[in-house]
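Every protein chain but one is kept in place in this view of the complex.
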Amino acid sequence: MLVEGKNICYSYAFGGFSFALRDVDLNIARGEFVAILGCNGSGKSTLVKHLNALLQLQQGELKVAQIDVRNEKEVWLLRRRCGMVFQNPDHQFVAPVVEEDIAFGLENYEVPRNEISGRVRSALARVEMSGYEKRAPNTLSGGQKQRVALAGVLALDPEIIIFDEATAMLDPDGRQEVIKIMEKLHRAGKTIIAITHYVEEAVAADKIILMHQGRVLACGSPQTVLTNLDLMKEAELIPPFPVRLYYDLQQAGIYLNRCPLTEEELVEEICQFKSKI
Amino acid sequence: MSIQIENLSFSYLQPSGEKVDALKNVSFTIETGDFVGIMGPTGSGKTTLLQLLAGLRLPTSGRIYFNGEEINAKGYDRNRLRQTVGVVFQDPEYQLFATTVEKDVAFGLKESGLSRQEATDRVRWALETMGFDFEKVRNQSPLALSGGEKRRVAIAGVIARKPEILIFDEPIAGLDPFGRENFLQFVTERNQTGTTIIMTSHNMEALAEYTKHLLVLKEGRLIDAGATREVFTRLKQRYNGAFQTKAQRIAILLAEGKLMFSPAVVTYGDLLSALKQELTGGGRG
Partner (left out) sequence: MRTLPAGQYLPGHSLLHRLDARAKILCALILMTAVIGASSLWGYTLVLVALLIPILISRLPLRPTVAAVRGMGGFLLVILLMNALFFKGETVLASWGIIQLSHEGIKQGFRIVSNVVLILIIGNLLTMTTLPTQVATALESLIKPLKLIGVPTEEVAMIISVAIQFIPTLMEATELIKMAQIARGARFESKKLSERAVSFLPLVVPVFISAFRRAEELSLAMEARGYRNAKNRTRRQKEPLALHDYAALTFSVLICLIQFLLQR
């Protein structure tokens, strides 16, 4: 297992006695695409900030890429193997020029000066932003900003990439841009951990970890988690559009063969049903 | 309060010294009690338009009339304008500043001429409308609240002035499904009591289900305007892909598979009832 967590508990200093995380177990294999799904305040962001030790583990155990997150000497190495893209594209730039910002991470790991510009260029190419080296981040669109932030992470070639609600503040086009790159990286063998409350973004994942009030409510394939109405209700989420439609059609006495998750699957099911009438 | 916009344009200078036209020659009318959605990609001029509508920026050219009076004319009373229009920008939680929730919400009532008692009643009403227990929350520091609560306090501070026009910039961005539903319910109620609502959003479903009229901006130009349903239907034909609801996308896919459908499917409800009809052989609806 690339990520192995047991009984993780966490409470914020200002939170009184309430726990932000309660007995969370976490297992993620190399190359997996995991979506951590939950409403606001479910603890999903708190959980992933443990993976790169931005938050200190208070209770429980957590190993990421064989590194114990409590080992302060290795935290720095851990962060090289486990990169993170944040929610707000405007709040994560360190430099006023794209290439300088991407170089920031490389400089932190004392990558030799003569390698830097080559790695910056190839990172930009991987997020399909070649040619933007000299641009100022604040002149880019939301989706482009997130892709630059991602390039800053990719330049260090991490095994795990965490997207901490990285699409929440983008317009539909920007979201599509980021999701496309996310899927491409997954295909290239990266381990992807995406935090979101957009159920549609979790559909493509290998595994969904459903969180609510600091606990893991369920962990399983999109098919088992997203089509379970009681579970979704308990998590205070609304199921994907095709799932809702599937159940509402059942109410009207129309039983599709199986519960679809994507728009394409839905259309396929409907066509099949129609051909049988 | 009816709003009339005539040939509105707004330009500003970029770092390179080049001029950017954020809005180009936009004209439209909004009737009293309407619920208007504004859509368009980031950078299409939505926020600028809202700022102009609230009288917070001066247009480069063009005019804005409220009930026939031009709001940027010399004699127009600024206080009256502020009283008429309430604006909730993105991240409204970052406008709170007072030591207690009550004081913060009452901030906008200073110039209103209300008596002390009336002002307190108004603050109570606003906080209760936003789902708070007034007695419990009034003496709390706004900074100690959760993000979602702060946002609701900020909105309470705007509705406490009972503006005739309520403007929201991306109010549901970043909200989870229940937060989104609650907010949209709340705005609909305000709209039903006669408040004109103007709201930008990237969420096609929310716009399709809740708004009455739509304005569509692209690169600073108004590319379509009209009744929500009609605009969505027109946009489907003009711009393949962008500006579509999920129900529309599915309807198109079904049509490609030689199955149904009326081009009028825009919302979830439309799709559901159309499907029911289609799949039960046109019997029950």
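Just so it is clear, A and B label the chains in written order, and each chain counts residues from 1 on its own.
To be clear about the criterion, a residue touches a chain if its C-beta (ideal position, glycine included) is under 8 Å from a C-beta of that chain, and two chains touch if they have at least 3 such contacts.
Bear in mind that the values here come from a model prediction, so they are computed numbers and not experimental data.
Touching the missing chain, out of A:54, A:219 or A:271, is residue A:54.
Of the options B:108, B:177 or B:220, the residue whose C-beta touches the omitted chain is B:108. Although one chain is hidden here, its contacts on subunit B can still be listed: residues 11-17, 51, 54, 56, 60, 78-79, 82-83, 85-87, 89-90, 92, 94-98, 107-111, 143, 157-158, 161. Within subunit A, the residues in touch with the undisplayed chain are 49, 52, 54, 76, 79-80, 83-84, 86, 88, 90-97, 100, 104-113, 116, 134, 136, 138, 152-153, 156.
The rule we apply is simple: only the chains that are shown with their structure count from here on.
The centroid of the Cα atoms in subunit A and the matching centroid in subunit B are 29 Å apart. Against subunit A, the residues of subunit B that register as touching in their complex are 15, 41-43, 146-148, 173-179, 181, 202, 204, 242, 246-247, 249-250, 253-254, 257, 259, 268, 271-272, 275-276, 278-281, 284.
Only residues 39-41, 87, 136, 141-142, 165, 168-174, 197, 236-238, 241-242, 244-245, 248-249, 252-254, 263-264, 266-267, 270-271, 273-274, 277 of subunit A touch subunit B when the two sit together in their complex.
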